[in-house]
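Apart from one protein chain that is not included, each protein chain of the complex appears where it belongs.
For reference, chains read A and B in written order, and residue numbers begin at 1 within each chain.
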Amino acid sequence: MPKLWRRELLKAATLLPAMGAVAATAPIRFVPRTMPSAGGNPPDYASPPQGFLSPQEKAFVDAAVARIIPADELGPGAREAGVADFIDRQLAGPYGAAETWYMQGPWQAGTEQQGYQLKLSPAQLYRATIREIDEHLAKSPAAKPFAQLDARSQDDFLHALEKGEVKISGDLGKQFFEILVVNTVEGFLADPIYGGNRDFIGWKLIGFPGPRYNYVAEIGEYGRKYDMPFVGIAGRDSPAKEA
Amino acid sequence: MATRLPSVDVVLVGFGWTASILAKELTDAGLHVLALERGGFRDTIPDFSPATIQDELRYAVRNGLFEEPHRETLTFRNNASQVALPMRQLGSFRPAAGAGGAGVHWNGQNWRFLPTDFVARSHTEQRYGKRFIPADMTIQDWGVTYDELEPHYDAFEYLCGISGKAGNIGGRIDEGGNRYEGPRRREYPLPPLKRCYSTVLFDKAAREAGFHPFPAPAANTSKPYRNLYGVQMGQCTFCGYCEWFGCGNYSKSSPQACVFPVLLGRDNFELRCQCNVTRVLRDSTGKRATGVAYVDVAGRPYEQPADLVILCAFAQHNVHLLLLSGIGEPYDPATNKGVVGRNYAYQITSSVDVFLDENLNPFMGAGALGQVVDDFNGDNFDHGPHGFIGGGYIALWNTGGRPILQHHLPDKTPKWGSAFKKALAENYLKAASIATHGSVMSYRDCYIDLDPTYRDVYGDPLPRLTFDFHDNEHKMSKFVTDRAAEIAKAMKPRAMHVKQREKHYSIVPYQTTHNTGGAVMGTDPRTSVVNRYLQSWDVPNLFVMGACAFPQNPGYNPTGTVGALTFWAAKAIRDQYLRNPGPLMGA
Partner (left out) sequence: MRTHKALIAATAAAVLGAAPLLACAVDTDYAKIERGRYRVPAGDSAACRTDEGRKPFAGGRAVPTPFGTIYATNITPDPETGIGKWTDEQFWNAMHEGVRPNGQHLYPAFPYPWFTKLTREDVLAMKAYLDSLPPVRQEAKPPKLPWPMTIRESVAGWNALFFKEGTYRPDSSRSPEWNRGAYLVEGLGHCGACHSPKNFLGGIKKRDRFEGGQGEGWFATSLVGNPHAGLGSWSANEIVEYLKTGANDRARAMGPMAEVVSHSTMYLSDADLHAIATYLKDLPAAGEDHAKSVPSGDDPRMQRGRLVYVDQCAGCHMENGQGIAHVFPAVKGNTGVHAQDPTSLARLVLEGARSARTRAKPEGFAMPGFGWKLSDDEVADLLTYIRASWGNQAAPVTASKVADVRKKIAKGE
């Protein structure tokens, strides 16, 4: 292979790097390492980031999630599971800021098939909509913020919001409610390290035991109830301990 | 001003399955190969560690391992009467970013296409007559046959360590496998994965319904396995976190588990991560690629010369790069001229959820742990009475039971409130889903071009996708879904919910990441971008890998065929092109 020889010869003669322009990007040259695994550790769970919501906003969210997945005869619900904390932390992080979304204009409403086209990140959507909702409710006969309505009234209001019947900006209420329900389910069923699913309340409701890596024996035990204790990424205690 | 770098023999754009295989094959041949990957480097440990990877929120919900639309996305519309708008969040499909590509986060459902799939037009015309094919349906023959690809399917399966049961070895049918598959030379390298309860129940019901179920071929190893390249793989332990996640114990086939160990340390291979290729560069004749232009993580531009350029990025990204680079005539749907962007296709899917009374423990799963009925795929049945082309498989997959996204609830369950909570509690452990996975033909009005308005972070126009399902696909999908419902009924569930795919294709709910076409292969440069060796008709020292080569999309997951085509092209490059660089076939 003539090409290969020539390259080797040149490499040997000019011993030090930089033949012509040097690549400013260091290549990832794979070095067989026996160094321990670095990285791959999850984000710093022991010290959660600051929340995003104001006390009034958080009161709204807490009251709303308490209706979306209520405490009832089946057991605790989203409020007890800490879903408001979960949502607060999520909104304060990259999800809330829509860091990975395409947020360039121009902006226009599209068809149902074209998906979310609002110029609002989730954090902005929560902030704008909660403000409009509480303003709206202040002018209504109830004259109270959502968090202070009774459960029945809250349910009625959320149904109306879901159907787009609450008269606030455009489609805001309907889109917001959809996302709120999605975030509530996330917070109820995500690993406790994110602040929700406290004490595995969500997983205990449905019977999901948590992340384990080996079911080679159990997968063949057809129909059997799996009765291992609940576990999360941080272990059987929830949430993450101080290391 | 771009910095000009020392030349290499081969530059690969992207570093997923196709690039990993090509890099191995071409460095074997003594070439100096450079791969440029826009995402970061990832390896089993630490990035997919069993200690941290089973994090549904981080990876499945917040898309930890995928591409980020804020850097690159596309605009979408169903038809040309609409304004295409950006896909602002991932939805319908989830391409990867990072070393290993989607080979990291796929489920591992691995198939061969049928022999008839490769001659879709000529076979259909022959069996059903020319008029059976609608005028605006632009299906065509591939230019390569199943028989020619068979040894390369075999190579990919032995590279991956596919766990399965052969249904047709050299013409001899084995009912333990897929009786409809094309003939293969030998068994799969590994036996099928252990069956879970839901696949056993499906199997029984499918037989009662009169069909022929078999275990799905899985790129999840059923036993420890040393692969085609001499790399040892582990054994799947059914952790239930395949799709969207990396595998932490070396048992899901991926470039990391199958190729990296023998590739990355080679003196004649180099990988640069966080380098995004923006153009394929050509000389003044326009007929020779001189290399690529790329931008590194700090935004600095480079010119990387190379003797051979191979596009190994995800399907539509390859098409986008061709359009931006001005290589090949862009497709114009109005005139039906041009080829780049033409014949985009996808997959049409549906499902039938079943609710039983026994514990199914869905959280014990694997990405390709499934039982499949292939009776209604391809041309495995007589289409004459039905008036549609194509088909799909019916499968009960038990990929996992991840609580946020993988819980099934009966029809008409409220989306919130106590009734919702009750449904969650009563159904999570006892529900399963039968999926249909159907073909999508190519049409004049389904294509990719450049968006006139929206730009990516590099200032380049986004690709614009114009796509919808046609009557043919809806008819076919309804037919296959009805068969799936028959199986569901035979499982005697306490409830079932048929979820037919709705009228228009929506970019919102996840369906599959099986985007195909746009740089199709063929024997006629008027209807293909690359020839049957995946070599550009316009620029002989440019090859384009991936599912963008599919002229239309059959009813199976694409990766097996993408892998086979890569081995096929690698052989053509090694045996023919390197000896005599130039066009490998005449027009």
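The rule we apply is simple: contacts are C-beta pairs under 8 Å (C-beta built on N, C-alpha and C of every residue); 3 or more make two chains touch, one makes a residue touch a chain.
Being a predicted model, the structure only gives us computed values, none of them experimental.
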{"item": "Contacting the left-out chain in the complete assembly, out of A:Ala97, A:Ala128, A:Ala142 or A:Val231", "value": "A:Val231"}
{"item": "Identified contact with the non-displayed chain, of B:Asp147, B:Glu175 or B:Asp267", "value": "B:Asp267"}
{"item": "Chain not shown: contacting residue from B:Thr44, B:Gln140, B:Ser198 or B:Thr481", "value": "B:Thr44"}
{"item": "Identified contact with the non-displayed chain, of B:Asn63, B:Asn220, B:Asn249 or B:Thr466", "value": "B:Asn249"}
{"item": "Contact footprint on subunit A, counting only the chain that is left out", "value": "5, 8-9, 12-13, 15, 31-37, 40-41, 212-214, 216-217, 228-229, 231, 233-236, 240-241, 243"}
{"item": "Touching residues (missing chain, whole complex) on subunit B", "value": "44-46, 49-52, 224, 226, 230-235, 237, 239, 248-250, 261-262, 265, 267"}
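Simple rule for what comes next: only the chains that are shown with their structure count from here on.
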{"item": "Intercentroid distance (Cα basis), subunit B paired with subunit A, Å", "value": "27"}
{"item": "Contact set on subunit B toward subunit A in their complex", "value": "3-6, 9, 30, 32, 41, 45-52, 54-58, 61-63, 68-70, 73, 76-78, 82-83, 85-89, 91, 194, 196-197, 200, 237-241, 248-249, 260, 264-265, 268, 270-275, 296-298, 300, 302, 358-361, 363-364, 401, 403-404, 407, 415-418, 420-422, 424-425, 428-429, 453-455, 504-508"}
{"item": "Interface residues, subunit A side, partner subunit B - complex", "value": "1, 3-4, 7, 19-21, 23-25, 27-32, 37-42, 67-70, 72, 74, 77, 94-95, 98-104, 106, 108, 110-117, 155, 158, 162, 181, 184-186, 189-191, 194, 202-203, 205-209, 211-216, 218-220, 222-226, 233"}
